[in-house]
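Complex shown without one protein chain; remaining protein chains in place.
Presenting chain A:
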Amino acid sequence: MTSAVYFCDNKGKAILSRRYKDDIPLNAIDKFQTLLSDMEDETSVIPPCIAHNGIQYLFIQHNDLYVVALASSLGVNIAEVFAFLHKVMDILAEYLKTVEEESIRDNFVIVYELLDEMMDFGIPQVTDAKMLKKYITQKSFKLERASKKKRNAARPPSELTNSVSWRAEGIKYKKNEAFLDIVESVNMLMTQKGKVLRSEILGSVKVKSRLSGMPDLKLGINDRGIFTKYLEGNNIGVNIDSSHPDLKDNQSSITSSKSKAKSSIELEDLKFHQCVRLSKFENEKIITFIPPDGDFELMNYRLNTAIKPLIWCDMKVQVHDKSRIEISCTARAQIKKKSTATNVEIIIPVPDDADTPTFKYSHGKIKWVPEQSAIIWKIHTFPGGKEYAMTAQMGLPSINNAERPKFRRPVQVKFQIPYFTTSGIQVRYLKINEPKLQYKSFPWVRYITQNGDDYTIRLS
């Protein structure tokens, strides 16, 4: 169990602390700064846990902060500690918007209060932002209504310890609506020749619930695990293919898999928000839940499938006369004609010392960002099936021998494709049932596909 949580600045000096157990010396945290810098001197591999003098320093980084949990025993559940620290940051973000040194310093009272409520004696307690907000109210809000609040003093909501600990009773909306957002992030690693080395889809179903009372929701999606009973013998979906799809041969892979997938797909690694009845899902494969109020992520999933690149960039790099580099890039939106990719950004690394760029391009905007040693090509809208090209020439002052400049970073592509999911996941229905109020309600669904944090093309 955690003995103390500290917020430290970017050097590792403590700003604010909350001690939960009395088993570590008060000055243990002072060592953290030196430990960190000693370690940095020695190696570039700095794991998120450091042991010193029998005290474990477990830390995460967030903006310019180190959030450090101290523990005195090797038996402490480290997964819990890290999960908790990340949760703390999420919740602070709900209260403070951006969590950084400055905002922590300005809001230490609220931070203390939250730390006090979220953990007791090193055991995580209540970490549901919506419920916390019921009884730990923002300072500014408090001040305005100090006189009112007096009579109506904050109490822990009784739901807090109920089995539905994430939703308060008596919520009311004039219009009852639920919005579903299905966001798929595609991670893909490709070689310059177009071979896909690794691809995965990380999906997330986000819900914004504006529903009165205690509604019970039932979500139907076309997941195969869920629908096998009804659609027997339909085991197609997007199969994991160990052989790499060749670009040319698989021109239609997306559309075909999409049309197949219309009937059913198989989602892997489904993960649910705590409101989903896990045992019900395990036994009957039905997703049922009483939603928290407002925004939350209902579930996420991962699909480990071989897919064709959605945005493909054909890169050519040539070094001329030892002093000039020419980069050409042909980008193609390999999606259905009726879909459109938006906010496409292609980030092409260039040698650190390259300068004096000249660009030729047909669409979008290009700029050279020397701080990142990259050129960024932005295309606002990129309709499916289109192909755009650009070339860039840059000077290379310090090339001395015929050695080719090395590209140690890959080309990164960012994009969004609205109204489209790569996996073919579809919401079949969202049934909303509030036993007492029996109101009419409106479910809305949106789909979007975007790049994940690793959609890259290696330059060799």
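Everything below uses one rule, namely that a residue touches a chain if its C-beta (ideal position, glycine included) is under 8 Å from a C-beta of that chain, and two chains touch if they have at least 3 such contacts; residues count from 1.
As a convention for this text, contacts and distances are computed from a predicted model.
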| item | value |
| --- | --- |
| Hidden subunit of the complex - UniProt protein name among "Ribosomal RNA-processing protein 41", "uS12 prolyl 3,4-dihydroxylase", "AP complex subunit beta" or "Gpi16 subunit, GPI transamidase component" | "AP complex subunit beta" |
| Chain not shown: contacting residue from A:N304, A:S323, A:T356 or A:T381 | A:N304 |
| Per the touch definition above, residue among A:L36, A:V126, A:L217 or A:I348 touching the missing chain | A:V126 |
| Candidates A:K175, A:K271 or A:R446 - the one touching the absent chain | A:K271 |
| Among A:K11, A:R198, A:H320 or A:K367, the residue in touch with the chain that has been omitted | A:R198 |
| Chain A, residues in touch with the chain not shown (by the definition above) | 1, 15-16, 19, 21-27, 30, 43-49, 51, 53-56, 58, 60, 71-80, 82-86, 108-109, 112-113, 116, 120-121, 123-128, 135, 142-143, 146-147, 149-150, 153-156, 158, 160-161, 163, 165, 187, 189, 197-198, 200, 202, 268-274, 277-279, 281-282, 297, 299-300, 302, 304, 403, 406, 408-410, 453-454, 456, 458, 460 |
